[in-house]
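Omission of a single protein chain aside, the complex is shown with its protein chains in their original locations.
Naming follows writing order (A, B and C), and every chain is counted from residue 1.
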Amino acid sequence: MDRRQLVKWLKEPLKMSNKYSLHVVYFCTGCGIIEIPPSITARWDAERFGVKPVATPRQANLFLITGYVSLKTLKPIIRTYEQMPEPKYTVALGSCPIDGGMYWDSYNTINHLDKYIPIDGYIAGCMPRPEAIFTGITHLWTLIDEGKADGYERYRERYQEYRSNQERLYGQLEWPPLYTGRDDDV
Amino acid sequence: MSKVGEEITAHFPEINTHRIDEKRVEVNTDKGYLLSLLNFLKDGGYDHLGLISCVDRMEDGVLQLVYVLSRYAQDESVPGPDPTLVVKIPLSREEPTIVSSMGVFINAEPYERELYEMFGIDFTGHPRLDPLFLERDYDIPPLRKDFDTRRYVTEEFETIPPVED
Amino acid sequence: MSEQKSSVLSSLEAVKYLFRKPKTIKYPFELKEPALRYRGFHLNDWDACTGCGNCEDICPNDAIEMVEVPDLEDRPAEGMTNRRPQINYGRCCFCGLCVDICPAGSLSLSRDYLHIHFNTDTFTFVPKDEKSAENKFLPEEEYSVLKANLNHRRQDYEGFSQDLDFSLFEPERVRMPQVPPEERKLSFIEQVVGYTKEEASREAARCMECGLCEDACPAGLNIVDYVGAIYEDDPDESLREIFEDNPLPAICGRICMKHCEEACSLGKQGEPVAIRWLKRWTADVIEDYKSSLELSPAEDKEKRVGIIGAGPSGLSLAYFLRLKGYGVTVFDSLPGPGGAVRIGPPKYRLPLEAVEKDAGYIASLGVKFRYLTRVGKDVSFTELRDNYDAVYMAVGNFDPLSTGIENADRAHLALDFLKRNKIGEGIDVGREIIVIGGGNVAMDAAREALRLQHIQYSDKDVMTKTVSLEDWDEMPATDEEVEEAKEEGIQFNPAWGPKKIELDEEGNVRGLLCTKVKSVFDEDGRFNPSFHEDREKLLEGDMVIEAIGQKPDFSFIPEETFQKLSFTERRKVKVDEDGMTTLPGVFAGGDIVNSNLDAVTAIADAKVASEGIDRYLFPSS
Partner (left out) sequence: MEILRQRDTGPTTRELELYFGPQHLGMVGNFSITLNVKGDRIVSAEANPGYLHRGFEKLMEERNWIQNFPLVCRVNVIEPGSMEMVYSMAVEDLAGIEVPERGEYIRCIYLELSRVASHLFGLWAYSKMLGFETVGGWAMYHRDLILDLFEELTGGRVYNIYIWPGGVRRDLPEGFIGRVKRTLHEIGGKVPDYNKTFFENRVFHERARGIGVVGKDEAKEMGGTGQVLRAAGQEYDIRKVDPYGVYDEVDWEVHTREEGDAYSRIMVIRDEMIESVHMVFKLLKDIPDGPAYNKVPNPFKWRIPEGETYVRLESSRGELGLYLLSDGGQRPYRAHFRTPSYPHGLTVLEKALDGESISDTGNIMISLYVTAPEIDR
């Protein structure tokens, strides 16, 4: 660790802690999950980056959306995302969350994930290699440093729009809104 | 003519069979014979239900059910690999109903459930004909030929506005 | 089997790995090179890319869109458009189908794969080759994996690229059966045999439907459609598509200059689709155009158009106008239809039957032909303008040029030679013939002379030579013609300029004295040959044919009218966008207007003029 890092630690301990202990939700949402086991095991070893899968969303602050999102999966994704404590970050892997990818014309997958939950970064590839996932993590660090990884804040601010898009897909959702729009919430 | 084809014709003179190639035999019948035919085949060694599928032949107004059967154990009396049986049953496209074959093959259960969902075929006697894969309701079952997936995506998903610019 | 003995302690075996060097790759400090065939982001060599759009069509994900690049030049004649693929990495699945289908071989995949961004718009990208985008493709020392993105990539990092043996297109065309040179040079038998149905279908199946050929074709034929119809085994439909723009398929199927094949995207790495032969197949396989086409003239418009010249342009205009309901009369000094294609192309290339077949169909639509009628002699030009609502001049270039060298009067002129031989009284040839010229007419004359020699001196040694100012690479004749002439044994003397026809004591031709050419064009690119005066040689021969070009003959136009006719700088008749000359009601087309000097351009002129005449005579509609 160089001296600048030390200064940063002292100045912004919160940011530094967020960025170097990214705990990932263990949720295989799409085919990108196939590159997660190599990444977290010996050959690539994600723990060098402070990345570690954890059992429940309550312990996690990084959500990897690993590929295409079908309608049935989007619901648990929203549930899981809302259960994560702030600050929380989402990174989407592969082409599909950006513009539908392979399944752009499928009746059961959605094309633009950022219409339903905020995304802090996209990694190109189909699938992204472990290296790309790691580079994505380092980019996320930069964004956290610069305060640009603010998806969760945007979610809070524009919750009504996100919620209305979600409900256009599913009709009335079974769970109550996360933010009611009252002052003390925001 | 294959051995199994001859056996079927001997037992059910109304059912016609023909050999597509050396690996496949096609059996054409109608829905009244389904259970007796499947039982007969299962007892005759065709004890592996590989697949139940359906083809939407929209121009003919027919949903064609396809049962693929093969053998777990090699038929020693015939040399070479045993042919796969492709049993075809036409159903009316307007009111597709047929009796469930779960009583003969237990694994027919998810296949029938899927066909119910994807083609709207009603399997009488099936204990849980509820959605298997899909989250949304589709006016036309999605695998029918008149369901246009590209139009559906354009109309349903693309019209949702982006949250951020 | 091992499961018999089981122990909790056996797992302690793994403890030894504690003392081994870890296998972890210390990324990003230690990089693992992707494989040589890695399928990463696209590279596109813009110089090679034709913009044909096959990649767009094959992409299963709709990820490729062809976008126009204004900086690039659109060159339809070469089959180059200014469109280039734009890739959406929100769709791309890196399958590489686009690479395997790229006929130009310009598209490949690099080994770069890193692009991370929060903005989805950055995932849309127009790939460009590293050669021309230096700020994007960095050398090893400037590249950093932590900064890597679509605009920060490594130089010389090509991954998955095309292999012609495994490509999705067929680079080789179906061989056209031809009569071998030894056999064909002995008679006027048609050299190209023509495809069988199976061969035609196989050749048509190669077409990738990109449509570059249609942009290159002067007459804009629906090539994709008529080739597609041949593949679908529907020659009638194919003929209908051809007749939309070209009523002379049997002629064009044989002698077209095939600008389309120059542009064909398959020709970039392999051989172009044999579009011309396919058109010929359609024309040949259909016995009777009339029953296949089921076309009939529109309601009579009670207007009459006179056409001077029954060549390709005149015939086509007659067809287009007749279908629109005009009364059409065609005047020609020759005894039959065809004009330049009647007398020019030798029989082994274009048999008269093919000309008669196309023209016969046009005549059957109700077009009147007046052959052996020379305008300016048998009927005056002014009379024509008075009697007809519009006049179309398609007289072609029929006034042969001469070299003007000493004793040039002893030489034969190529056009006369060809005409006498093809539709005239025939001609006696010498045993050693010298043809002056390097163009297609020279090739025709030489090859025809060779055949006549073989017929007239069947058991003796004969020889035909050509002399041309131009060297091999500048020769205006098509490569195909030159190649075939060589196969038949014609001797070439490129880069020699004729100086004098030598005569013997009895006044018979004994040879041609030539001087070595230094250069044909001057520094400004104008035709201005210069010679090595000291290097001369004598080509022996007893007959000389001059084939150095022709010019039009406008002597049929009265002097005071001719004054009003304007010409372009290149001495072509000047026409407006409707094909009309500066004389009101007089339209022109064909070789006197365009500089391509070929049949298909003449047809294109006729098409323009047919619309123009329609507008001229019925301005309101």
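Here, a residue touches a chain if its C-beta (ideal position, glycine included) is under 8 Å from a C-beta of that chain, and two chains touch if they have at least 3 such contacts.
In this text the structure is predicted, and so the values were computed from the model without any measurement.
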{"item": "Visible chains that the absent chain touches, using the contact criterion stated earlier", "value": "A, B, C"}
{"item": "Candidate in contact with the missing chain, chosen from C:Tyr143, C:Phe188, C:Tyr231 or C:Phe521", "value": "C:Tyr231"}
{"item": "Contact residue for the chain not shown (choose from B:Ser2, B:Asn28 or B:Thr149)", "value": "B:Thr149"}
{"item": "Option touching the unshown chain, where A:Tyr89, A:Tyr107, A:Tyr122 or A:Tyr155 are the choices", "value": "A:Tyr107"}
{"item": "Residue among C:Ala48, C:Ala205, C:Ile423 or C:Leu503 that touches the chain left out of view", "value": "C:Ala205"}
{"item": "For chain C, residues in touch with the removed chain", "value": "2-3, 5-8, 10-11, 13-14, 17, 23, 34-39, 54, 57-61, 93-97, 100-101, 109, 159-160, 163, 165-166, 168-170, 205-209, 228, 231"}
{"item": "Touching residues (missing chain, whole complex) on chain B", "value": "20, 23-24, 47-51, 53, 55-56, 66, 68, 70, 72, 74, 81-82, 84, 86, 105-107, 109-111, 131-135, 142-143, 147, 149-150"}
{"item": "Absent chain, residues of chain A that touch it", "value": "25-31, 33-35, 37-38, 41-43, 55-57, 68, 70, 72-73, 76, 79-80, 102-103, 105-109, 126-127, 129"}
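Here is the rule we use: only the chains that are shown with their structure count from here on.
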{"item": "Centre distance in Å when chain A and chain B are each reduced to the mean of their C-alpha atoms", "value": "41"}
{"item": "Whole-Å gap between the CA centroids of chain A and chain C", "value": "57"}
{"item": "Where chain B touches two or more other chains at once, by residue number", "value": "none"}
{"item": "For chain A, residues contacting two or more additional chains", "value": "104-105, 112, 114"}
{"item": "Residues of chain B that touch chain A when the two form their complex", "value": "133-136, 138, 142, 147, 149-150, 152-153, 157-158, 160-164"}
{"item": "Chain B contact footprint on chain A (complex, rising order)", "value": "70-72, 75, 104-108, 110-112, 114-115, 118, 154, 158, 161-162, 165, 168-170"}
{"item": "Chain A residues within the chain C interface of the complex", "value": "42-45, 48, 95, 98-102, 104-105, 112, 114, 119-126, 128-132, 134-136, 138-139, 143, 148"}
